[in-house]
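Below is one structure. I have some questions about it.
Only one protein chain is missing from this complex, and each of the others stays in its spot.
Now for subunit A:
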């Protein structure tokens, strides 16, 4: 599965855009705390759902206000308040898991889905940082042959690729008191990677 954001960056009320290798997604968290990941495209006229906002524990599209519930089903169309929208109007949703302080989305169906790290317990998000290098350059530098993450005893490093030549690095730690230090390390990783590149 692909790590697309830190849990701390998807709070209730946030509507979060995410891109990975050409796939555009929107993430949001419902009142029960469950995170949803959908294609970033309104089934009505195709406007980005990530421009929308949360109303009545649903994601509402900015354009005409259609509201989609936790299952991605359209539940309200403001221009036709009396209408019960047909169940066929729904967003395209992806399987989402929240683990180790991160949000993971299954973009591929089937077995060749990369695994989530076996990181139990509480993890604290440090930051998600965009580094101007390709995913493969960063993998090489971090000696990460394949997969999207590397786990050590107290740090979890996970990568995704929002656009050509930019890699998003998500960092979480076990011990919250080490977050500042971990953030410094991440900045130095960015500096050295980008320097090598230019």
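Definition applied: a residue touches a chain if its C-beta (ideal position, glycine included) is under 8 Å from a C-beta of that chain, and two chains touch if they have at least 3 such contacts; residues count from 1.
Simple rule for what comes next: contacts and distances are computed from a predicted model.
Enquirer: Which listed name, "Spermidine/putrescine transport system ATP-binding protein", "Amino acid/amide ABC transporter membrane protein 1 (HAAT family)", "Glutathione S-transferase" or "Sarcosine oxidase subunit delta", is the one UniProt assigns to the chain that has been left out?
Expert: "Glutathione S-transferase"
Enquirer: Tell me which of A:3, A:72 or A:162 is the one touching the absent chain.
Expert: Once the missing chain is taken into account, the touching residue is A:162.
Enquirer: Could you list which residues of subunit A touch the chain missing from the display?
Expert: Residues 5-6, 9, 11, 13-14, 16-19, 53, 62, 126-128, 130, 162-163, 166, 168, 179-180, 183, 187 of subunit A touch the chain absent from view.
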